[in-house]
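Just one protein chain is left out here, and the rest sit where they should.
Every chain is named by a letter (A, B and C) in the order it is written, and numbering of its residues begins at 1.
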Amino acid sequence: MSRRARLLVLAFGGCGLALLFALAAFRLPDFGGTSHPYGQRTLPNAIAHHTPNVISSINFDQRAFDTLGEELILMASALAAVLILRTVRAEQEDAAGKHAYGPAQVFDALRITGYALLPVTIMTGVYIVAHGYLSPGGGFQGGVVLGSAIHLVYLSGDYPALARIRPIPMFEAGEALAAGAFVALALAFAGQVTAMNAVVGLEVGSAVVLTLAKFFEQALLVRKDT
Amino acid sequence: MILQIAVGLPFAVATLLAATGRRLPRIAIDAIATATVATLSVLLGLVLAGGDRTVWLGGWGEGVGISLVADAVATGLALTVTAVALCALVVSWRYFNEVQAIFHTLVLLFTGAMCAFVLTGDLFDAFVFFELMSVVAYALTGYQSEEPDTVHGALNFGVVNSLGAYLTLTGIALVYARTGQLGFVSIGRHLHGHDALVTVSFALICTGFLVKAAAVPFHFWLADAHAVAPTPVCMLFSGVMVELGVYAVARTYLTSFADAIPAEPVRVSLIAFGSAAALLGGVMCVLQRHIKRLLAYSTISHVGLLLVGVGLLHEDALAGAAWYLIGHAGVKAGLFVGAGALLNRFETVDEHDLHGRGRSMYVAGLIFLLGGLGLAGLPPSGTWAGKALIEEAGGHSILALGVTASALTAGAVLRVWLRVFRGAGPPHPGTTQHHDAETEFKLSRLPWTMLAPGVLLVLAGLLLGLLPGVVIGRAVEPFTHLPGPAPAPWTATSIASGVVAVLLAFGVAALGIRGRIPRVDLLHRLHSGHIGDYVAWLVAGVTVFGLLLLA
Amino acid sequence: MSQFLYLIPGWILLAGVYGIVTSRNLVHAVVCLSVAQSATYVLLLTIGYQRKATAPVFSDIKPTRNVVDPLVQAMTLTDIVVGATVTALLLALTVQVAKRRGTVDPDDLRSLEP
Partner (left out) sequence: MSDALIVAALLLTAFMATAVVLTRDPARQAIVLSGYGLVLAVLFVVLQAPDVAMSQTGVGTVVVPLIVMLAVHAIRRHHTREPDERDDS
């Protein structure tokens, strides 16, 4: 289709969608209102199960099955990153010596921040995972912090250092086993909020490491033959 | 407990395979994956035999937790999913250069996600498993990531489907704001009367499902993805995944919105989208020479008919749609096995290229012949029985639509059979497009595991019409909340329409082999592979759907 | 007329869609898709908001205190994960498209229709 035809179709669809959305929006309950029946029902359950953070209670107890799906999506996408970005690894092994990892091209300010933040970040990550049942945060938020913290090494140092502390097969196995543990916990022992937070933290952390690792590989591979 | 085990089993095994994939030998991976899906189908069979049940996960009960609803339609559909998945796994025994155990892990996740999506009684949970299904599907489509077309097709698939899913979530948020509920049943209980909010939220929720069901104009991704996905994955896509979109539309309307939104606008819009897909898919199918794309467009056409069957909102037509779905799953998955066999032998699926080269492939030829007859709806195939009920409920125009769509798609498949396996018609120069044979190294002959599942699937599809109609009727009763239907496909009209469709299909095939396959520039330009076009059409489709519902 | 606030997520959604359709770079298109998705976060959280209520965490407040709807927050959390993983997966595919086709401009990619 020509650019013009595409924009015409978009104009029709966009105006229509805007109209539909606006019609619906003005029939929504008033902003900031007090009627949240489902939300209210979850509150006493969370308190009765000693999970003061109601969101953790919903995610890991009352609606644990949703989170099961979410963790599997995470695992699937980490596997997909390994799968889809794999060929360069084969190319790299084929023509050893022709490839090398380039230096980190980041701002100096970022480099210094990397140095400073690493230990603090890891501590924070563990804390967030451990206190997820009680205060805001939990396995997911902590896992993201832990998974990205490792990559601060790259900002502050160089790629080989990162590659050494990041054995891919271990993270693959760890991630999959954590997801497996979550399947068991969610279907058979829902409500073990602390254990589930820990498992999710492990899984999310590993998935973030795996995915970022694959992208780093793609981005930093210098082709010497060009 | 059996339901929880059934839902959890494929996921648990998938995680174990992913964890140990680097160490296990290939044969163990194959055996574990196949055994898991076989066990799953036994479990689902037990559930089906045990009658309808609802299980609240974690013991939370209505209003707080998530339920699994195993009524006959949901369980039967899950069983169909596992049956096709089992065949796909057997076909893949000799397929592929496996990367660790990722292929099998993904297929198990895919199977589990489809089962969970079908069985869940909660709208948001359905969204989550819809997304799991989609993410795994993108990854499987892009499996052979060294081919340019593959990654391009997978990307188009991913963007269009994800946007559809986000619109679904927007709709879920709107209906949650109104009712404060997420269960299908409890939403239905809390929706009284209809207004713009309810209508728009229904339209948005259905958008994601219609994208999955490839209703026109949401269909563009399907051919791009099917043409490039590995054969066993195509079996799952065309056989069951696309059809789940139609199932989700039916479930959303009948369980949650039936009391709020009047039937007439829903009927009009679903029939409009379905008919457009049935016709456009049929025409595009005849215009293809790439056999996997041809089969992909035939899926669009047949799923369009399925949507019409649901859209009639008539108890007999819904029974027909259920019947049609399983019949079509068998025939189409089988046909993809045949296409995979051609790809493996000749490393091409271009019809002109393959002229006469399939003469010695008796089994693959048989699959194409029987598959073509199945698509045409030869009695007593499942497609015939289902279509007969839909046509009976829909009247003359639907009858004409059904016969046209079947004749076009079956005609194209029979043309492939005549040209490739019988060497009919004059030869034409093909393209030079070369494909991967999909196996690690060239096999000297096709192993039985690559063909037998195809024959079984096609035969199952061709004989499913022999099921007594009362079984299907009783199954859909709790699903439709309509008085028990008494489906009886064996009437003079239906047999006549089946035979006419088969004859017309042979006519289309005979016309097709006389010359080159024509190009229709307008249609080719429309299916441009340009992601901007696809997304523009998607929002235009939402607008049309919303306006039809509001009118 | 507090409903005007609900129009904001609608605007974000449309902005994202506009970005995808007019995009000349697949990376840009994928990022626009994630913007379109962020509309769902905003919509969910505005729906669940309640005036004079605090966050649904009872560790330092009395259980009788009014809190905002925790359910939409749980849904949004799940949604954020889904969005991030889909974005990562689509970007991986985009990198491969660039490698195999030598371009990421949708206008330069040839049709898949043979």
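One rule holds for everything that comes next: a contact is a pair of C-beta atoms (placed from the backbone, for glycine too) under 8 Å apart; a residue touches a chain by one contact, two chains touch by 3 or more.
Remember, predicted model here, so these are calculated numbers, not experimental data.
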Touched by the hidden chain, restricted to displayed chains: A, C
Residue ranges of subunit A at the interface with the undisplayed chain: 32, 53, 55-56, 105, 128, 136-138, 140-141, 144-145, 147-148, 151, 208, 211-212, 215-216, 218-223, 226
In subunit C, positions touching the absent partner: 2, 5, 8, 11-12, 15-16, 18-19, 23-25, 27-28, 31-32, 34-35, 38-39, 41-42, 45-46, 48-49, 51, 53-57, 67-68, 73, 76-77, 80-81, 84, 87-88, 91-92, 94-95, 98-99, 101-104, 108-110
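One rule holds for everything that comes next: only the chains that are shown with their structure count from here on.
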CA centroid of subunit A to CA centroid of subunit C, Å: 14
Subunit A-subunit B separation of Cα centroids, rounded to whole Å: 31
Contacts with two or more other chains, residues of subunit B listed in rising order: 124, 128, 131, 135, 138-139, 142, 145-146, 151, 174, 176-177, 182, 528, 530, 532, 535-536, 539
Residue list for subunit C, restricted to those that touch at least two other chains: 13, 17, 21-22, 47, 71-72, 75, 78, 82, 85-86, 89, 93, 96, 107
Complex interface listing, subunit C residues touching subunit B: 9, 13, 17, 20-23, 26, 29-30, 33, 36-37, 39-40, 43-44, 47, 71-72, 75, 78-79, 82, 85-86, 89-90, 93-94, 96-97, 100-101, 106-107, 109-114
Residues of subunit B that touch subunit C when the two form their complex: 124, 128, 131, 135, 138-139, 142, 145-149, 151-156, 158-159, 162-163, 166, 169-170, 173-174, 176-177, 182, 223-224, 227-228, 289-290, 293, 350, 431, 433, 524, 527-532, 535-536, 539
Contact set on subunit A toward subunit B in their complex: 1, 6-7, 9-10, 12-17, 19-21, 23-24, 26-29, 35-39, 41-42, 45, 61-66, 68-70, 72-73, 75-77, 79-80, 82-87, 169, 172-173, 175-177, 179-180, 183-184, 187-188, 190-191
